[in-house]
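Every protein chain but one is kept in place in this view of the complex.
Chain IDs A, B and C follow the sequence of writing; residue 1 opens each chain.
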Amino acid sequence: MKVKEGDYVVIWIDPKRVYLTKVTQKGKFSSDKGAIDLGNLIGLEYGSEITLSTGNKAYLLHPTPLDAYNGLRRPSQVLYPKDIAYMLYVSGIKPGDTVVEAGTGSGFLTIALAYFLGEKGRVITYDIRQDMQEIAKKNVSILNLSDRITFKLKDIREGIEEKDVDAVFLDMPDPWNAINSVYEALKPSGSIVIFVPTVNQIEKTVLKLREFNFVDVHAEELITREYQVKENATRPKNIGVVHTGYIIRGRKSIKVG
Amino acid sequence: MKVKEGDYVVIWIDPKRVYLTKVTQKGKFSSDKGAIDLGNLIGLEYGSEITLSTGNKAYLLHPTPLDAYNGLRRPSQVLYPKDIAYMLYVSGIKPGDTVVEAGTGSGFLTIALAYFLGEKGRVITYDIRQDMQEIAKKNVSILNLSDRITFKLKDIREGIEEKDVDAVFLDMPDPWNAINSVYEALKPSGSIVIFVPTVNQIEKTVLKLREFNFVDVHAEELITREYQVKENATRPKNIGVVHTGYIIRGRKSIKVG
Amino acid sequence: MKVKEGDYVVIWIDPKRVYLTKVTQKGKFSSDKGAIDLGNLIGLEYGSEITLSTGNKAYLLHPTPLDAYNGLRRPSQVLYPKDIAYMLYVSGIKPGDTVVEAGTGSGFLTIALAYFLGEKGRVITYDIRQDMQEIAKKNVSILNLSDRITFKLKDIREGIEEKDVDAVFLDMPDPWNAINSVYEALKPSGSIVIFVPTVNQIEKTVLKLREFNFVDVHAEELITREYQVKENATRPKNIGVVHTGYIIRGRKSIKVG
Partner (left out) sequence: MKVKEGDYVVIWIDPKRVYLTKVTQKGKFSSDKGAIDLGNLIGLEYGSEITLSTGNKAYLLHPTPLDAYNGLRRPSQVLYPKDIAYMLYVSGIKPGDTVVEAGTGSGFLTIALAYFLGEKGRVITYDIRQDMQEIAKKNVSILNLSDRITFKLKDIREGIEEKDVDAVFLDMPDPWNAINSVYEALKPSGSIVIFVPTVNQIEKTVLKLREFNFVDVHAEELITREYQVKENATRPKNIGVVHTGYIIRGRKSIKVG
């Protein structure tokens, strides 16, 4: 696949220098490691090694949700890739599904959801802050996902307009106040997946989920470590993120008859 | 959505009792917590609470890849959900993509790949053990994913027949011996994602990836803890899995001109 | 140093077979890996390799608190070595100090305290359960530490009889109810060190410590993993303890004038 004018491409220099840039005929990319005329990238194969003005090498990569995480603006704290990955997987969603999310935040979970749900998937994302949604709108457009996403400036605690959705994702301070809305919107057997940063929130949320007849309820934490590989001297990196938050999930059950 | 005859359903009793069962008119499900005539489930809504012969409650859930993990036979050691989730996400694959995998093992990564790639996705899975592939074939059929999967009884170290695939996933003892095959098969900018259980394997694999001009190479570990939630007494569970393995990933780069 | 009649020795066969046994002229040691007449051990050097009746090798080791942990009866849940080690270190206690502990439990922290405080050290240990203290008394006698320890069958929440003690260690369900007693008993600048298994207990305890003008207050958790070493296949063990509890510490401050 070749780079076309108008594409967003990843210019990958090293793990700390990952840039998402729009390729234009006259644009110029520059970084502390060197610059390049963006017009020169047009027609190159994705994956190509390029040489910056300084002689440093860089690589043209096709953007993924993980690149969005590394390369886009993050005005608010965002979900980490390890957490997003697990939230997607445990939710049981699949291409073509319809999901609801709140809050939108900077849109990183929104991006991941829309990407993995595919062209026929739909993400309806609620937030009460307009400024955040504007940033999120821009972020999702970079990966060409806008068509699959509906932004709603509404408080999810007051209700979800959609019905029979396949899954609901919450990343908000008081998810227990949205469980009622979620129960109404979710199809039976569908998943709720929630991210919270404190242990107190785990407790309140899980107790509320049990009250609402969610089953298969779990609260889990993922800790990640990156390894630094050198011949004969391989070990985890010394400093890193030791905590992001907890992932809670459950599935809606219904009484029969 | 209602249960139909011939469906595989999850009968969820508690976190340690998750069963994937085929619903037949005359079949009978039984467990140490009680039994039920499967014919009675036909026509029930997924998500329904049911009552077993003992009076215990159970829940009818629609199967996901995670249910497959919990409910299917695992003759070999299989990838854990946390690792599968991360491998999928970081690979950057999306609905409709074509991927190669080796080895097939019990088919749990195969299931996850086929599920998330959707109807138009394709998984080609290599293994050198016929007995394992037979089990894997049965496992994938339960989630109705057989159409998307091609099983090959071949040694991936000797070459991959497909070209320009979107990603390659390896779970095998000596992935460094397959890097050459993978480089040939992968499209530029495409991802290789590898799982290995020992640190020695990290080192050998990463050194080989660097040799083959893979970029954006990372080796990471995910540790997970489940929390036990009781009012005023919330804490992680005491005993659990402290180690599964390491996830290595990289993207193919090419030299231009 | 040689084994004498009446010594407690460690017979170490493998990591899962660590026995603390009293050597008598006519005694016999037996295990699923083989037996030996204990009289034969008298006069052997500690550290010696011995041969059991089966031909299996075993090793005579001089007992340490860690051997007590591995080799003694544990009717109640006991503190893990990693936690005991850290509690001792952060407390700032040194040989010859006097410390108070509650509850006694099976006496494993008692053993470690008495051992590291040396001959002139004193441990006063409170518990409200007589049955537990009887077991603890037996356990501490095996390492010859009884002289340094005073057992009190009292509720520490109702007061500590000692004054100006160097440190206080708590392993009890509601440590917040003992903070007043501890503040009265502790010398200024002295440490309180507390172990609790749940996060709710962290919160209650730390808030209470702050109220009582403890400073340098920290709540920490230690996670440990053991590695399995094989040439070219080194990795953490798969299954293990993922949670024991949290260590809280602080130091008593006083207002002047």
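Simple rule for what comes next: a contact is a pair of C-beta atoms (placed from the backbone, for glycine too) under 8 Å apart; a residue touches a chain by one contact, two chains touch by 3 or more.
It should be emphasised that the depicted structure is a prediction, and the values quoted were computed from it without experimental measurement.
Contact with the omitted chain, checked across C:Thr24, C:Thr64, C:Ser146 or C:Asn180, is made by C:Thr64. Contact with the chain not shown here comes from a single listed residue; of C:Glu134, C:Glu158 or C:Glu220, that residue is C:Glu220. In the complete complex, the hidden chain is touched by one of C:Tyr8, C:Phe29 or C:Phe116, namely C:Phe116. The omitted chain makes contact with just one of the residues C:Tyr86, C:Tyr126 or C:Phe195: C:Tyr86. Mapped onto chain C, contacts with the missing chain fall at residues 1, 12, 15, 44-50, 59-62, 64-67, 81-82, 84-86, 88-92, 94-96, 112, 115-119, 121, 187-191, 199, 202-203, 206-207, 213, 215-216, 218-227, 229, 231, 234, 236, 246, 251-256. On the side of chain A, touch with the chain left out of the figure occurs at residues 197-200, 225, 232-245.
By our rule, only the chains that are shown with their structure count from here on.
Judged by shared residue numbers over all numbers used at their interface, chain A and chain B contact each other through mostly the same positions, with over half in common. Fitting chain A to chain C on Cα positions gives a rotation angle of 180°, stated in steps of 5. Spacing of chain A relative to chain C, judged by their CA centroids, is 46 angstrom.
Rounded to whole angstrom units, the spacing between the C-alpha centres of chain A and chain B is 21.
Multi-chain contact residues of chain B (touching two or more other chains) are listed as 199, 225, 234, 236.
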